[in-house]
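A single protein chain has been omitted from the complex, and every remaining protein chain is retained in its original position.
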């Protein structure tokens, strides 16, 4: 590796964990801000995997790399991965091995002055541990379509995921009405109901099921009956994938013979509704289209603000922090706080209150 | 019922079978053309169901009914249904009953001079039989997202269904690339592969599986390996829901314990690909969003042309015909021919040739 | 008029001033919340015009009126108007007349218990004056694509207007790059630069001109030269319609011979840039498509929250207030404060800072 750019700093950036819309806009903002400072930016490939391989896998990022259409694209030009905690890395022989020193070595090989990690709580926990052990400066940018990261009002990728889910409801409504059906839409959300809640309100749902609120089929059926009584012949139901079956288990356990996964909680709920109401019911599982969509304007705005601020934190020598959105602006918080604090749907928050005001049932 | 409009004709219109995008644009065009002739249009509710009920369920359609946003909406303002061949109608006690006379009676009660039926081959067969038995004039407008109706190049709803599938591929591509995944998209198409073929080409698929071309997993795996060899780290696979398993059965039989349906052929293919290639594979089943979307400009154009021509056929006293699209314009054909002639993907047609030219594999 | 609904209240709702996306979602939320209370909702047509006419122009709004597709549509089902301050109403003979008593009379004739006005600062000033004079309870819901209303972080319609402008930039970028052009996009914003600022950041603009920051052509030209120096062959420029010419006047005065309006400030800036840089320049004036688009998910969320809260204010007997968005939730403020307080772009706010961090030039 050649000597670091003496005229300025050399910083690394990587994307880690599940991809989402807006990652490229963060990368672009980081490159623009760092270039403005006269720094060099190295984009590390495949999250920490790029630092594990030899030679280290990276690409130099300059203004030309991030021009034009790039910020408008979903995914991440750097690649990402969910595989492998480097402190207990799964080896081909089935054992787990601590490979953290290799990653720290990869970081050193690039001659970096600091690292920007774009990730969620899991990625931050690993990156923070690596930074502590390796003694290198690190700053985090929060991204997750689930929006369950603590200490930030919103994470990159959430707004777009909601928009894709709302668009699906916009499309299911006319076909539901034409056929007098109950349409069930299963949306993403590993542990929290944020996508389901926002999409359900904006998409005109009658029922929203989220893991934060226990439901009963009787309650859902009663709501669907009240919709019928009002003279309407269809209903829209949004279910977060994080919702459990009434038996308290995830749907995969129930439906899978062995390791195979067919269907999801949406299918389970759809069947229960059909049984309880006699309604013609159809289920749509939205899946990965929620991740790869062109980022919404708001995701691009937030991503851009985050990227600029992350570089500024490095310029100011303020490390181990996560940039965050609060009250219309960018702040930063200790990354350890963000890792520890989980954000599920607030039951007395504005959105739940709005949903109840719209006579949306949570099945409770 | 009051006497028919002596100043002109009174015609009925109904939508039958599965809904799709563009039905409202047909209805609007019919109302505009008939109003131009000074005729009256009655919209019958829920396909032939509206003629079965007493009082007959219908609404008068005038220019005000079809103004503004209506043509832009998916679904059908008249409602539709897949239920019930009136010649063998399923009764609550489980028996089948010939209720065709009731429907013909409903038609007579409205004092109609002719009926426009918007439907697919199944609906046309029933409507034609009713028209023959009842001795009333009937004209058909073809609609089906599957585009498998004979004697017309294209049916209403197909273009939009393709567009929704392409949009899904546009969204799956960046997330596939970010994670080095094989993304499988299952699209609609009851018996024919038209949606899969067009969407696969326009959406940049590497593999397209359609029922018209037998596949092997080895062949699919070889294609995915050749993509890897070219230096690309992801692949897109489109599967028509009409594709059978290698065992020659529909996937429902295999995956269902009893009558329940979990998953589809996409899940089956995804699992086989993962097993054969070791690739990380994800499956998306697009489902009903393909039906309810806002109609594409082309679907609105075709629907409008069909609606106008259907009314003109009545004006000219030319009945038992289906309007059709051929070589940039509207023609009409005997409806019996359309019912008899099924249109699957032509293996030596322009689209298959184009797909092969793009090195897309059909798994053969 | 029949007697008021004794079982509950009867409230009126109207939309006033320029239309925007999300108005129907407010109306829907009001009807849902009020119906939940057992109240009756009357929708007044064409803003205060409906109260001016005899018979008073209104429609009863129940759940059936707001079902289905309605919340997804742009515009307002009630109609709206910019015409006519009722305290100085333009009469056919050219004189101005105080017709406020007629409007108050219209309100009384409907037997209303309270009025919800959806509008901007101008509409609120008039409605508040009417409410004071007429002694009737009133609550305001803020809407304006310009987002320049004080005391609320965001108004209904803004998010969608930004989204439409960003989409235009997404489309102009590839054609700009293909032809090596400077593309100028003029966006709405009567007096403030909010749309231009947010759209410019999210849409990848190189230059953003807003009325809050004086510009010089030299500075813009220098930015475009620096883009060229970086190796990029095109540039995107966003101009708020509120920007003045360098001579300090609105562009209409300059370009219009008499009362006719051809072109706008975008044309002016485009010509100046072409002259100063020699670049091939093209101008797009986005216009009214920013108003009528399908509301974005965020606009629907905010609109829904506002509608519910507005009804709750009436239920609680808290009048002369405007609902507002603050820090992720709904609050309410005295409507007089909202009328008095104007919100232009904060020069030290997060968005301006982000834009500067991205090396976007404001022409200063």
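Going by the order they are written in, the chains are A, B and C; count residues from 1 in each one.
Convention: a contact is a pair of C-beta atoms (placed from the backbone, for glycine too) under 8 Å apart; a residue touches a chain by one contact, two chains touch by 3 or more.
Since the model is a prediction, treat every value here as computed from it, not as a measurement.
Student: For the chain not shown, which residue from B:182, B:199 or B:220 touches it across the whole complex?
Tutor: The single option touching the absent chain is B:199.
Student: Out of B:166, B:185 or B:224, which is the one that touches the chain we can't see?
Tutor: Looking across B:166, B:185 or B:224, the contact with the absent chain belongs to B:166.
Student: Who touches the missing chain here, C:31, C:131, C:164 or C:210?
Tutor: From the options C:31, C:131, C:164 or C:210, the contact with the absent chain belongs to C:164.
Student: Given that one chain is not shown, which residue among C:219, C:245, C:284 or C:336 touches it?
Tutor: C:284
Student: Considering the whole complex, not just the chains shown, which residues of subunit B touch the missing one?
Tutor: 28-29, 32-33, 35-36, 63-64, 67-69, 71-72, 153, 159, 162-163, 166, 170, 173-174, 177, 198-199, 201-204, 230-232, 294, 296-298, 300-301, 304-305, 307-309, 311-312, 327-330, 349-351, 353-354, 357-359
Student: Could you pull out which residues of subunit C are in touch with the chain that's been left out?
Tutor: Interface residues of subunit C facing the absent chain: 15, 18-19, 23, 73-76, 79-82, 164, 168, 170-180, 183, 233, 255, 260-263, 267, 271, 282-285, 287-289, 291-294.
Definition applied: only the chains that are shown with their structure count from here on.
Student: Which chain lies at the heart of the structure, taking centres as C-alpha averages?
Tutor: A
Student: In terms of CA centroid distance, which chain is the most far removed from subunit B?
Tutor: Taking each chain's C-alpha mean as its centre, the farthest from subunit B is C.
Student: Report the inter-chain centroid distance for subunit A and subunit C in whole angstrom, where each centroid is the mean of the CA atoms.
Tutor: 31
Student: Between subunit A and subunit B, what distance separates the C-alpha centroids? Give it in angstrom.
Tutor: It comes to 35 Å between the two C-alpha centres.
Student: In subunit A, what residues contact two or more other chains?
Tutor: Only 170, 173-174, 177, 294 qualify.
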